[in-house]
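Only a single protein chain was left out; the remaining protein chains are all shown in position.
When the chains are written out, they are named A and B in that same order, and each has its own residue count from 1.
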Amino acid sequence: MSNQVKLLQGNEACVEGAVLAGVRFFAGYPITPSTEIAEGMARRLPRIGGRFIQMEDEIASMAAIIGASCAGSKSMTATSGPGFSLMQENLGYAYITETPCVVVDVQRGGPSTGLPTKISQSDTMQAAYGTHGDYYAIVLAPSSVEESLHLTVKAVNYSEMYRTPVIVLLDEVLGHMREKVVIPALDEIEVQERRRPAVPPDWYKHYAITATGVSAMASFGEGYRFNVTGLTHDELGFPTAVPREIKAMLDKLKDKVVKNADAIAEFESTEMDDDPKVAILSYGIVSRAAKQAVAMAREQRLKVGAIRPKTIWPLSESKVRDLLKPVRQLIVAELNQGQLINMVKQCIDRNHTELIPLQKYDGELITPSEILHKIKEVKHHAN
Amino acid sequence: MTDTPEKVEEKASPQQSEPVKSKWDAEHPPLTIFYHWCKACNICIAFCPQKVFEPDRDGKPNMVRPEDCTQCAFCWLHCPDLAIVSNEK
Partner (left out) sequence: MQTKSDIVHHYLRPKKKFPHVWCSGCGLGVILGSLIRSIDALQMPKDDIVVCSGIGCSSRLPVYIDFNTLHTTHGRAIAFATGVKFSNPRLKVIVVTGDGDCLAIGGNHFIHACRRNIDITVILVNNWIYGMTGGQFSPTTPTGKIGSTAPYGNIEQTFDPTKLAIAAGAAYVARSTVYHVDQLDKMIKGGLEKKGFSVVEVISNCHTYFGRLNKEGDAVEMLTWMKAHAMPIQAARKLPPEKMEGKFVTGLLHDEEKQEYCDRYAQLSEDLMKKTEARP
């Protein structure tokens, strides 16, 4: 199948990416602005031997994709703020049971019903810290329709590689706007599968402690009759109250993400080669305005660069520090009252780099000129 | 096996002269009991239609009248601890 060029919405690109990555089970519930993903899956999956089901609510949708994943399918759901909140308990179940699955959160104004048809990035922290208990998320954030396709493929791959749920953060604008997308042929993209057990059933441990922190995973119906529980469990998957085993399980959930943070965390830099002292940090659709602002500033001979995390979590402290080595003032531009800025705070040396918030939360986008204005303001104070 | 054990009729045997000798006795107990699994809930003791059991000092079933057992299966069907198995082959 040669490459196809299409004009797609971000939501539609997620469907293409998921299908390419091998997702054959989708359970969802209608919610603006993510419904097009469910609609796309409802059309595509039955045509390719996949399964789509609209569940009675988002709690059930999250439960169904975990059940399907345990039974051997790559599975996904999509929602927005209110549904994402409903999914949190079962998302935590996917974390503790280490069950691969992907959740696309197309952000809208919050909290609560908020601004269903308007943009925000106010689920940023919820994507990494939304459910209770110690756990370590992988959160990806595309900034274009084409990247929505590729990061959905990456999300499915990471969920299989690290045996964990992966969150993909879009927003109302990215989800609905249309852009040109080159749909890659299957052989042009890398598709990962969960690691298969290398031992016969009687020796199989569904949560074997391994060097990488990731255990091989059998599926229901393959002769490995194992137990999956949301209770803290031992390597066999049986509930345990033994302190040593409790700690070992929680360290396992941490190590497999934190120890691989450098491999997972990805950033895009713009105009950072000449070590600008001032830079803008932003993700998703806002980073497009930031790039534009940097170009406008450079035209006015203002030395400034931009940094964009493709992974909101894990951020990888070492990578962030490397990127920010030259930067004395970091403008953090986001569509909320300060969330990414809090996550970055934990990674940087604030004596070296001052964090300057640029926050908009009125349902509108931050414009390039607004960012340019901030750059000038910061530069003016600096010298 | 019927559910209402009270209606268990005596097995009428053709020669009424001498009583039918039961298959079970102390040496050949009708049942095997896993005392480690038994939680002394008293269900088997209370409901056994033949009163085969008496509670031991832990309240667990002792087969004091093994010969009376008719293998009606009530005890092991109702044992919440799965602690009784019939020795009937």
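In this section, a contact is a pair of C-beta atoms (placed from the backbone, for glycine too) under 8 Å apart; a residue touches a chain by one contact, two chains touch by 3 or more.
Remember, predicted model here, so these are calculated numbers, not experimental data.
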Thinking of the whole complex, not just what is shown, which of A:Cys14, A:Ile31, A:Ala63 or A:Leu315 touches the missing chain?
-> A:Ala63
Considering the whole complex rather than only what is displayed, give the residues of subunit B touching the chain that is not shown.
-> 1-4, 36-43, 46-47, 73, 76-86, 88-89
Touching the unshown chain, subunit A contributes residues 24-25, 27, 46-49, 51, 53, 55-57, 59-60, 63-73, 75, 89-90, 93, 220-223, 225-231, 236, 238-239
